[in-house]
Structures are given as C-alpha cells and as structure tokens.
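Quick one: structure below, then a few questions.
For this depiction, one protein chain was excluded, whereas all remaining protein chains were kept in their positions.
Entry: chain A
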C-alpha cells in the first residue's frame, strides 16, 4: 500500500510538489506567527507603547487562529482540486478490481506522506521566517529590540498535531470518495469533450454580469450625479443600498467568470483576424476552456484578491492618514496652553533649547458656509490669531499655506475639507462670506480657507481665524496665550517628553447661551454639558510613536494575512495551470508535429497563462479600488501614494507567479 502510494506521488510529482510547497509556505507562516506570540520581550515592548500589554498578543492570537482556519480551508480546497484531476486514474484502479478499502488506504498514505513533507518544509521555513517576520514587525513598529531565530517546541508540536490530523481527515475523505467513483463515470466521459458553445441565454447572462459589476462599482463610488437617484429607487436605507451593491458586485463577478469572459474568448476565436493567426486562435480557445472550466475557482480567487488588495490598500491609506493626522494635530515638539506652561518649564528645566509664545483670542462667531451644495449657518468658538504671528509660525511649520488677509478680512481655519471646494476659475466657493462676532458686533469677510491649523489642531477648541494685526487688537475676546517648546534631542529630553505625554491636561471653555449671544465671553471652566474642550498639552514624539506602532502593527497583520491569501490563490492557479498544461501536452505535440514554430507554441503558453492570471487581478483591482475609494471618502483619507505602491507590489507578485506558471506550462506542455 505504501509502495503504491509512493509510486502515485512520484507519478504526480509536479502537482504533489506544488501542493506540498504551498502548504509548507503557509505552515511556515503559521509557525512564524505562533513563534512571534511566544516572543515575550517583543510583546512586552509593544505593550508599553500601546498602553495595554494584552492588546498585541490578543490580536496576534486572533490573527493566528484566522490564519490556521484559512490554511485548513485552503488544504481542503487543494485536495478537492487534486482529487478531481485523478478520478480517471482512480477509476481505472477500481475497474481493474482493486478493493475500495485498499485504494482508500493508499489515498490515506498519500495524504500523510504529503502532509509530512509539507510539515518538514513548513517547520524549517518557519524557523527562518520567524526571524524575518519579527524583524519586519520591529521595523514597522519602530522598536529597537534584538531578534534571534525563534525555535518554539510548543508551537511546532501544536502545528504537527493539527496538520497531521487535517491530512488524516483529508485522506479519509478521499477514501470515502473512492466508493462513489462508479456512479459518475458516464457523466464525466460526456462532459470532457464538449466543443465551445454560445447560446442566446449565455449572451444575456454575459451582458448581465458586466452590467452588474459596472453598476456595483459606479453605485458604490457615487461617481456620477445620476447614481444617487437610481440608488434611492430601491427604497432601502444607506447600508441596505450598500449591501445590495455588494451583492450585485459578487453576483456580477461570478457571471463575468461563468459567462462574460468565456463568451468574449468564444467571440474572439471566431473573429476573422484571430482565426488567421494560430497563436491567438489557440490562446483564445485555451482561455475559453480555462475560464469556462475554472470559473468557480477564478471567482473565489477574485473575491479573495479583492479582499486582500482592499485590506492592504486601506491599511496603507490609514497609516498615511494616521501620520497626516499627527502632522496636522501636533506639528511642533511641544505646544501648551497657559495653564500648562509652568508644568513644562518645571519638568523640562535645563532641557529647553528654544521657546516661543503666541497670543490668541477666544471669540464666538457666526457664519454661513456652503457645504455639499447647501448653505449651513453655524455659531461656534474661534481662536483668533494675528497675521504676523501666523507668518512667524510658518517658519517652524512649513506645511502652512501663505494666506491673503487684509484689514476687515479673515482667513478661516477648519478641519472639514468639504468647505474648501472650489468653483469656476478655481475660486473658493466660501470666499467672500461674512463672519459676525456677537460680543462686539464686528463683521469680517472671509478671504481664504485652510485645513492646516497653525500650531496644530490639537491646541484648538474648534475653528481658527487669522486676521490682520490691527483687527486683532480691536477685537473683544479672551486672551489665550499658547507656548511652544523645543527640547534637547537627548535621551533625557525624550524621557521628559514621555513624562509630559503621560500628564493628561484638558482645557474646557464655557459655551452656554449667554456666551453664544455675546453677553459673556468664553472663559475657562470645568467640564460641563455646555463646554468646548482641547488638549492643553501636546507632545509630538510619543504620539507619533504610538501612531507608528499601532498602524505599523495593523499593516503587519494585514501584510501577513494578505501574504497568506496571495500565496494560496497564486498556488491554486499555478496548480491548475500545471495540470492543464500536462493535459494539453498531446495537443502541443501535435502542433509541433504539424510545424508550428517553438516560439509560437511558447507564445500560446504565455498569452493563455497571463490571461488566466490577469482576469482575477484586473477585476480584483477594480473592486478593491472602489472599496478603498469608498473607505477614503468615509475617513477623509487619500487613495494615492502608498495605496498605489501596495497595489503595485501585490500585482508584481501575482505577475511573478503568472510568469512562473507560464514557464512551467511551456516546459511541461
């Protein structure tokens, strides 16, 4: 039995090897993550930054469990795939009279041998990978900790036990499958040589698939003015519309792989120009067969790839957003309100290299601004700043724009970029609007708008205002002096920054009915229902570090899961490609015998292989772009830069697998 199992494995060495290596890579990943959880110094270091020592091990354990579930699901799917391609061979054993119990035993042995090989690859690879993963984590989170190779007997034992059990179950399922072989014989023989067909219904479904995918993308992204009324025709609330659009996308993608792509290949193969060029004709026919036969796997891979690209892209976008948020809220080393001056000067005595003071005024103002096509009147708290102070701050905070403010005018600083929309001739829609101050009845014209807060948004209660120096002096508000400090770039300086960051200092300002009317000025108070608040002491470095750590960890987890999905999906396609190439080898030989040049045969292999790999990548990229764009609109993130880099890396890895598959197709074909 063992001998026959070994012979079978050798006969199917290509698919066995790909399956074992893919499983091995995933097991290596599982081992590495498990070993990371066991790395106590690293976990302790992250806990100290995240202010919760249990957070990282808990998230890592959750990721590990998800990874293990994914690997087990992948192995079961892989087994189904491999078994489906061996039914004829197993059928022959049964026809020759081999008892199903004995054949079942052979399959169990095969599964255990493959599992053993995958475990050896996985554990050896995992020990090496654990160091690389730990280094990546340390780098992404911005730590400085020494990392060695991690050998965890406990994790290795757990993985050996789990995966031997999984492979044993897989073997047992295969053994049970052997008993059903005779019943499928007739149907299988019929289904194998079906010539290409395109019925009227298939054309209808093919068009429906493309329309559904298109509508899902356009509807989710709200790219055109006519989309919103169409979405509302369903009578569903916002989340219901989103759910329906997601369903349309999933169903549409299925129809695209089931009908649209095969129909396109079918029509392509009938195009006169293509029929006169054997390379393109054969590639179109191969693609028809592949898309038709593997539509379910390709659909599944597209969904998984969509999820992976979207999660990776969103993580990259959120990392950028987090870093931008730190830049926007705390652009300078330390900013403090008057109530925290003394604390900073006491703690950082002898470490301050430079300091500056800026006086602002707290005032209540009323204005009407246009946002998303509607006028919106708001009465809120403004911190007013002199234009000369603003110019001074620009030297330390280079991201501040130059503002045009004349006497009687004000530049408005607010956080929502929707107010900065520009109209014809690039003129700000809200420029020229009036702002009135009930306390002194003064009115100023808004000359400019920006989202960049001088000294950072964290030190503001709500909005900021930059006015001409003469207007500032004349305005009736409460003085609110702010201080900026630069400490020495030494370990002591960093330690003080950390100590200051641990002191939570919140300032509250009264904002009751009288203040809103202007009969009282907005003065400091304790926390009440009618109050505005701000952080009175802001230290940039610890905040930047916490953001880097948190988002770095999030990026690490998404990269980990994304990598696992990428390896799994690419291996499934690789395996299908190699199996297909082996099945097409006789056709390739015939073509060679008929005189088709080797370069043209290679061309067919490359065109058809890249066609198979590119279809899921293109649709997954389209879907993922829509999802990331949607998340970006909801979070005020930006879908550029790092998101494109992440997508490009994913695509390159996918195309590298496509190239490898094309090479193998060319060789095995």
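Operating definition for what follows: a residue touches a chain if its C-beta (ideal position, glycine included) is under 8 Å from a C-beta of that chain, and two chains touch if they have at least 3 such contacts; residues count from 1.
Heads up, the rule we're going with is that contacts and distances are computed from a predicted model.
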Item checked: Options "ABC transporter ATP-binding protein", "Xanthine dehydrogenase family protein subunit M", "ABC transmembrane type-1 domain-containing protein" or "Iron-only hydrogenase maturation protein HydG": UniProt name of the undisplayed chain -> "ABC transporter ATP-binding protein"
Notebook entry, point to check: Looking at the whole complex, which of A:349, A:425, A:594 or A:634 touches the chain that is not displayed?
Noted result: A:594
Check: Which one, A:13, A:277 or A:667, makes contact with the chain that was left out?
Finding: A:277
Next item on the list: Decide which residue listed in A:174, A:241 or A:289 touches the omitted chain of the complex.
Entry: A:289
Checklist line | Residues in chain A touching the chain absent from view | finding: 193-196, 275-278, 281, 285, 288-289, 586-587, 590-598, 600
